[in-house]
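The structure under discussion appears below in the form of structure tokens.
Every protein chain of the complex appears in place save one, which is left out.
A and B label the chains in the order they appear, each numbered from 1.
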Amino acid sequence: MIGNFPFVVCMILIALGLWALLFRRNLIKLAIGITLIESGVNLFLVTLGYVRAGVAPIYTYAPPGAKMVLPTPQALTLTSIVIGLATTALMLAFAVVIYRHRGTLDARKIRELKG
Amino acid sequence: MTVVVRTVARIITPMILAFGGYVIMHGHLTPGGGFQGGAVVASAIALLLVVFGARRLAGYKNLLSLLEDLGAIAFVALAFLGIGYTFFRNVLAGSGGLFGMPVPSGPNPGFLDTGGTLPLMNWAVGLKVIAGLGSVVLLLGLFGGGDDR
Partner (left out) sequence: MTIGMHAPILAIAVPLLGAFALPVLAKVHRSLRDLWAIAVGAFTCAMVITVAVQAFTSGIQVYTLGAASPTDTIASGGFPIRIMLVVDGMSAFMGLISALVGLASLIYAFHFLKEEQGKTLAMTLFFLLWAGMLGMEYTGDMFNFFVFLEVTSIAACALVGYRTWESRPAEAAFKTMAMYTVGGLLVLLAIGILYGEHGALNLAYLSSRIAGSQLDKIALGLLLGGLLMKAGAVPAHMWAPDAYGEAPAQAAIVLVANTQASLYGLWRVLFTLFAGALSAPAVGWLVTSLGVLTLLVAVLMAVIQTDLGRLIAYGAVSQIGYMLLGVGVGLTVLSSRPDFGLVAMQGGIFHMMNDAATIGLLFLAAGVVKRAVGTRDLRALGGLGHDLKWTGGFFFLGAMALAGIPPLNGFASKLLIYESSFRLSPILTAIAVLGSILLLAVFARAFQGAFLGPRLREAKPASLSMLIAMGVLAAVILAMGLVPDFFVEHLVTPAAEALWRGRDLYLAAVLGG
């Protein structure tokens, strides 16, 4: 049961991010909510690679006969972090453009596209 | 920024660059690689941006854009090297040429000469990430001066 604790933390992070995405009005806070969801998913990916009593998966450092933690989820997480970086940069850039045109970052006041 | 901050920034920046270069270069032996090292160097650019202001660095926009494209083209070109077998094939590993030393099995201190096309790709990706992240930080610091591409 105690071994499931990291997964529960990941789900709490994702839930917090979804809550911020749904109930906050400031565009920057929406971007932060998405970043929280990304962090939760990345943490989930790293956690599922854990092998009990495993060492870091570095080929040249591991003592012979040792069990290594799964390295593939670490590669997946790296890729996901890079993608999240590009996504966040793009969202913040658009938030800057919206602010320069409209003078506000409140999502309820930027409602030009209706219907 | 005050004199203290500027002096410390001038001293610390080469150390950050050296550490970033180390992380990029040793990506095939220790944790790290292209993106991680590139992000470290980009944090040095962010430090310079905060300490010295965006106006002084604004002239580097075009250079960063060019380096970004060169890094990406180098990455795809390196992937095309193995097209005689398949795309992305590591033709330099174990062949004795550049970065071609075969990897000894078991624990060892890690030899820089191994890895084949991996260290070269690390450098290409590192260059792209340095230029890319640097441009993002620079442009956000100049408040969206990127309209004129």
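Rule of thumb we're sticking to: a contact is a pair of C-beta atoms (placed from the backbone, for glycine too) under 8 Å apart; a residue touches a chain by one contact, two chains touch by 3 or more.
What you are looking at is a predicted structure, and each value in this text was computed from that prediction instead of being measured.
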item: Interface with the undisplayed chain - residues on chain B; value: 65-66, 69-70, 72-73, 76-77, 79-80, 82-90, 144, 147, 149
item: Contact set of chain A toward the excluded chain (per top definition); value: 14, 21, 27, 30, 34, 37-38, 41, 44-45, 48, 72-73, 76, 79-80, 83, 86-87, 90-91, 94-95, 97-98, 101-102, 110, 112-113, 115
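Keep in mind that, in the parts below, only the chains that are shown with their structure count from here on.
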item: In the complex, chain B residues that touch chain A; value: 29-31, 33, 35-36, 103, 106-110, 133, 136, 139-140, 143-144, 146
item: Touching residues on chain A, where the partner in the complex is chain B; value: 56, 58-64, 78, 81-82, 85, 89, 92-93, 96-97, 100
